[in-house]
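Below: one structure, written as structure tokens.
The full complex has more chains than appear here; those shown keep their coordinates.
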Amino acid sequence: MKGGVLVFPGSNCDHDCYHVLKHVFKMDTDFVWHKETSLEGYDLVVVPGGFTYGDYLRTGAMAKLSPVMSALKTFVNRGGPVIGICNGFQILLEAGLLPGAMMANVSLKFICDHVYLRTETQDTPFTSNLQRGSVLKIPVAHYQGNYMASPETLLELEDNDQIVFKYCDAGGNVVESANPNGSVKNIAGICNRERNVVGMMPHPERCSEPELGSVDGKHIFESVIDSLAGKVP
Amino acid sequence: MKARVYVTMKKGVLEPQGRAVARSLASLGYGEVKGVRIGKVMDIEMKDVTEERAEKLLEEICQKLLANPVIEDYTFEIVDDRKS
Amino acid sequence: MKEVNITPEVIREHNLTDEEYERILEILGRPPNITELGIFSVLWSEHCSYKSSKVHLSKFPTKAPYVIQGPGENAGVIDIGYGLTAVFKMESHNHPSFIEPYQGAATGVGGILRDVFTMGARPIALLDSLRFGNLENPRTRYLVEGVVSGIAGYGNCIGIPTVGGEIYLDECYDGNILVNVFTVGVAKKDRIFKGIAGGVGNPVIYVGAKTGRDGIHGATMASEEFDQESEEKRPTVQVGDPFLEKLLLEACLEVMKTDYIVGIQDMGAAGLTSSSFEMAGRAGSGIEMNLDLVPLREEGMVPYEIMLSESQERMLLVAKRGKEREVIDIFKKWDLDAVVIGKVTDDGMVRIRKGGTTVAELPVNPLTTDAPVYDRPHEKPDYQEELNRLDIDALDVPEDQGSVLKMLISSVEGCDRSWIYRQYDHMIRTNTVVLPGSDSAVLRVKGTTLGIAISVDCNSRYCYLDPYQGGIITVAEAARNVAVSGARPLALTDCLNFGNPERPEVMWQFKNSVEGMAHACSVLETPVVSGNVSFYNETMGRGIFPTPTVAMVGVIKDYTIALAQFFRQEGHIVYLVGPDQKKADIGGSLYLKEVHGLVKGLPPAIDLDYEKSLHRFLVGGAKRFYFESAHDVSEGGLALGLAECCFPPAGSPMGCTVVNPYGDLRPDTALFGETQGRVIISIKPEKEADFLAFAAESGVPAARIGETGGERFVIKGYVDMHIGEAYTLWKESFGKKLSL
């Protein structure tokens, strides 16, 4: 089983994702430079967080034009599992691999803190080990996490069970006061229709080791590793 | 040749920066200001292009990069058409 | 280029004195041209030459077996084991941040990062030390918002966590805010790079951003007293590009894995001038450069502008001859300009050409190592005695100590400052094992068991009341903040912020602060390995409190045992270790300032030998698992210190019930006095006997004062508050103050 962590100019969480896959989960893992044109041979692709191209113009706008993105689309079309975290999520939105767009946090401030997430669906390779309704404690760190989508898109997301995580309080209640950025319907993560592409603002790679205060992020990586193991005989 | 591209938020899209500015203005006593919406203005300098080519190019780069059609509209104008 | 006449006026505009100009004539044997004059002026400025501070800085101890690089390079380097080093430095960006808070603070972050990665280290964390004026002044709020978002904007974008810092407000900073930023990086011991232009004939390569007309005269500006005229110098604000710096960082670290680099240095203040002269100076070589080859952002730039530009995100490096292509290709991969602009020579001269002619030709040493040095007059100010006079008995004892504590909990120095550090990504790179909010932040070093603990400190009230004692306490407190986490304090970097050194009272403050710090450093065995001096923090003759900020770096062998300051469970026993509170140790306290509006008296006494044993006790006790939490008692004394143990920034508060161990003192001095060398420690009941035996063996007095748990915060007979309410007050105060 082999994981690829995409690296764009300005990717900052590439090392963190690599560390978790390689050293926590002992997965064979490569960094994949954004000029690569193929993702042949990878079983899992992580689009990590950071400030690709400085977040200039719009977050994720320039990264979506990198050569590796066509390879990523091929990988997705073949059904390969992809997770975009934070800026990675924003890139997937810009690239049209996930619906909707990201705006600045309503506070107009960068926010770095632990938040709680409620799992809304078990039906993705990244949440298959989680129960619907289970609560994760997980860090966020972003300036543009205010997810928005047209009413039609939101309806579709709901009808197709594409909302993966919502911000909630410690008790699992999805309430306005638990929303760190103004995101519509407290959405923290979504998936595509085919369910193999997940984007989320919070950082599971920052809470996958006990010394970092929470291991709730592990479930997300474990889910995909188990899903892959199930598929690969 | 120089062009100016305007990228603004689609109608109906909540735009947090503009809202915050409007609120600040109100608290500074400028009650006359009822709304602010903030977009981008981009000054583009091009070389060795005809006006026709420039229009096509601008259209292309707006669609590909400068604006996000999910939330933004764009317009552009060629500011001077002297070949440079 | 039109020749500018070197008139007395031009000389004065360049902040050169008549004597200094005489000296230039002597060195050159001819009058300088304007480019050369500009170069002299920036290299001989206070900022680059340290001309007023050098004689005192030499008093700092700078050596220890683990010190690999002391002051003099771009950053200090210490050995931390596993074949690794910690590389660190702190720098000020005070004046630029006052003029344009966002960009000033942002480029401050950019600058200090370059200082550290130029040595071959990957930066792992930042700290910020901030001073602002009164919040009633609306500009203060604008400055706080701007500076914090500038640090966030740059640090977050480049992906280096800002894991702590400090902030103080006092009206003495109204016209002169302080923005000091520290960074620490990790480098392999055998891969340290220096700013050396060695090897005759080797190519000199310019990399990074193009040169624009940014901040020309910025280096001189940073050393000049503010006056009305500085308004006119305004368009010289530099704008930072953290994305470009991220590329530069990655590209430099990549090129440093090769064997092609001889020396490398960032272009900081005075840009191309200081980097070229300093690199030649350190190597005892010379440099020849052709300015026609320098990538320019704007048209028509003259040599004077190119040499003095402070455009950000640029580096100068010297590569091995024949390896130009390989080096340039690595920068190309990262989408960066890299151009050979000259070569190393051996005649001790820097020669600069443009358009086929020589536009400057200057000897290196007189401009660098042999720049003017002044032993400026110093004298104790006559107001000092009055300042030190404090008759505590003449002050009323507040009736209700609980309300006093509430005042302190909601003061800027006592309240929750997560309003600031929530705007900083403090977790990226997943090394922060003790998050901001505790006395020090602790970062693990992946691939080892090591943790690096860092804290930045300065109590400038103490330094104002007694610069010598204040200097001692600053170092001791920084070391203690590191030690409470279980890490051994190893070395420090400083940033000495003072007023106008040409005034004898400022020089007196400077000299005494440095001597106090030096004394503490030698007793505590924490040498100074790098630092920075910022003079002229003065507006219309009104100076700031002397503010010699210290950032201490320590190492804990096993980061998994690092401690935070917060009580962890109900039913743990609370101990106060350290000397008894003394009545007089209320001088300069937060209590006096907040409650009585006074900055008076003498700072607390401190016994450095005891302090040293305390640190050993803290490190040893953590290693033996005796402690559950440890928190140093500083501003606000025992009462505020205890409250801080009950208030974790994330999670829920924990009550406690304790006694006042100093029942025979006035209650305000007992609860809010700031006697040094005290630490609040919580322990599991079953560890008590071992803990006490170890304290006795270490020569550290320990008094059992109470227990953790319950819904209330109680100091029996004095304070009884609902813990949740107190917590909310503490959490919300900072944001409320700013949004007034």
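A, B and C label the chains in the order they appear, each numbered from 1.
Assume a contact is a pair of C-beta atoms (placed from the backbone, for glycine too) under 8 Å apart; a residue touches a chain by one contact, two chains touch by 3 or more.
Keep in mind that what you see is a predicted model, and the values were worked out from it rather than measured.
**Student:** Where each type of chain is drawn only once, what counts apply to the full structure file?
**Tutor:** Whole-complex stoichiometry, label by label: A x1, B x2, C x1.
Heads up, the rule we're going with is that only the chains that are shown with their structure count from here on.
**Student:** Between chain A and chain C, what is the gap in Å from one C-alpha centre to the other?
**Tutor:** 36
**Student:** For chain A and chain B, what's the span in angstrom between their mean Cα positions?
**Tutor:** About 30 Å separates the centre of chain A from that of chain B.
**Student:** What positions in chain B touch 2 or more of the other chains?
**Tutor:** In chain B, no residue touches at least two other chains, as defined above.
**Student:** Going by the touch rule set out above, which residues of chain A reach two or more other chains?
**Tutor:** Expected reply: no residues.
**Student:** In the complex, go through chain A and note every residue touching chain B.
**Tutor:** That would be residues 57-58, 61-62, 65, 93-94, 100-101, 103-106, 108, 146, 148-150, 182 of chain A.
**Student:** Of all residues in chain A, which touch chain C in the complex?
**Tutor:** 9-10, 12-13, 15-16, 19-20, 23, 50-51, 53-56, 109-114, 139, 141, 143, 203, 205-206, 209, 211-213
**Student:** Going by the contact rule at the top, pick out the chain B residues touching chain A in the complex.
**Tutor:** 13-17, 20, 40, 64-66, 68, 70-71
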